[in-house]
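Handing you this structure, nothing more for now.
As you look at this complex, bear in mind that one protein chain is not there, while each of the others sits in place.
Up next is chain A:
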Amino acid sequence: MRSTGILGALSRRMLIGGAVVLGMAASFSTNALAAPKTGAVIGMAVEPGGLDPTIGAQVMIGQVTWQNIFEGLTTIDKAGKVQPQLAESWTISPDGLTYTFKLRQGVTFHNGVAFDSSVAKFTIDRARGADSANPQKRYFASIASVETPDPATLILTLSRPTGSLLYWLGWPASVMVEPKSAADNKVTPVGTGPFKFVNWAKGSKVDLAKNPDYWNKAVSVKLDTASFRFIGDPQAQAAALKAGDVDAFPEFGAPELVKSFEGDKKLSTVIGNTELKVVAGMNNTRKPFSDKKVRQALMMAVDRATVVEGAWSGYGTPIGSHYTPNDRGYKDLTGTWPYDAAKAKALLAEAGYPNGFSFTMKAPQMAYAQRSSQILQAMFAEIGVTMNIETTEFPAKWVADVLKAADYDMTIVAHAEPMDIDIYARDPYYFNYKNPAFNDLLAKVEATSDAAEQDKLYGEAQTILANDVPALFLFVMPKLGIWDAKLKGLWENEPIPSNVLTEVHWEE
């Protein structure tokens, strides 16, 4: 009978389908699971694109590789201070133009290549060269020449004093790479760090294993294996933590879910600071934002505490300038233009806008940006200013429209780079803010290598920004760390975007 034949054919097809699934599955070998408690699974919201921090800007690249796989001449510790790493020590000439580094001996890369001055020269020349794709190439701009008198000595000669050079050399973008493996670091990173790259299951996780030949015998690395697992959806992040699939989420994505972990004895909630400054940048050459009084009035219309409450469930620290409490020489300037709607309205009238005005906010799709925008919209309405919100896809469209073309009135974004107050001195930059006095101050910071003097200058620079309000300075994002209560050694704060695993261990 034909009809049974068809049913038969249908089930045959299902059988074949099932066989394909099983066949595919069976063709992969089975591996024993790693022994528990010497491994850690760290959750991250976004997978990095590539694993080479010297050619990609995404903070996620550093959060996987910096200090775990790759190390620099200098490093930045959990307090945000510069420390020696592959450079044991250094001397700076009195004019601040010659840096002589004494390099550590006996350091090898994961592929066995020895680290010496020629490798350091290769790394620095690659970063500052004509076809460099280093995202922080500007940090190497003052290096005029690189000399290697012997394998343990590296001399950098500068064209102008650069007071932040040692700090910048500690960044993920400045890590040491060796010539043979450099081109493939994007996929198979090879560094000098305590962990070796093992495998990258794209879309899922990156696996690392302890480097048995790690040079730094002063630290004892406890983890044998570590995995970074990428989970985008906040609900899925919470589920993975509660189910124990992930041991730690150092930057948990949804503040509104943090309360749901309270009372869970297995997990600890650790709230620290990041360098993520949430600021609502304004186009300082476009009317009416070209008028300082208008910007100041808008700043006074904003109650930062309410923004933090609404946008990030009350976690986060209000800021009065483009600077975080983590940063050296921080001044609390939130009182410069304290929230006062009546005064804001009066100042707006003084600037010639008694009936307010209307403009468009280009807000990225991220939750913090959308929520902050909606709160700002309500606050501006109180002083008669109408703000229309236009959602702008981040990063691609935002980078094209706002960052590159500066075609916007106001936008809102979290600036991730530590100590990046100098963006207000850059020209061109999307704020279109120009203040020679501010630029002078930052030039002075670079001209001196006296830390106290630099801190004082940073303080003055913060004050100028707080007064001029080139952007509405809102708050610093907290680091919402949620991890297994027995897992120790993760950084509480994040003076530089990272997940340093060197000291991570399980408590008995």
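Observations, loosely collected:
FYI, a residue touches a chain if its C-beta (ideal position, glycine included) is under 8 Å from a C-beta of that chain, and two chains touch if they have at least 3 such contacts; residues count from 1.
By definition in this document, contacts and distances are computed from a predicted model.
The protein name that UniProt records for the chain not on display, among "Circularly permuted type 2 ATP-grasp protein", "Electron transfer flavoprotein subunit alpha/FixB family protein", "NADH-quinone oxidoreductase subunit D" or "Peptide/nickel transport system permease protein", is "Peptide/nickel transport system permease protein".
Considering the full assembly, A:G50 is the residue among A:G50, A:G356 or A:G489 that touches the omitted chain.
Screening A:S159, A:S204 or A:S358 against the full complex identifies A:S204 as the residue touching the chain left out. Between the chain not shown and the residues A:V270, A:L403 or A:I464, the one that touches is A:L403. From the set A:R138, A:R160, A:K287 or A:K486, the residue in touch with the chain omitted from the display is A:R138, counting the whole complex. The chain not displayed touches chain A at residues 1-4, 6-7, 9-10, 14, 17-18, 20-22, 24-31, 33, 47, 49-50, 55-58, 130-138, 186-187, 201-205, 229-233, 235-236, 239-240, 242-243, 245, 393, 395-401, 403-404, 415, 417, 420, 423.
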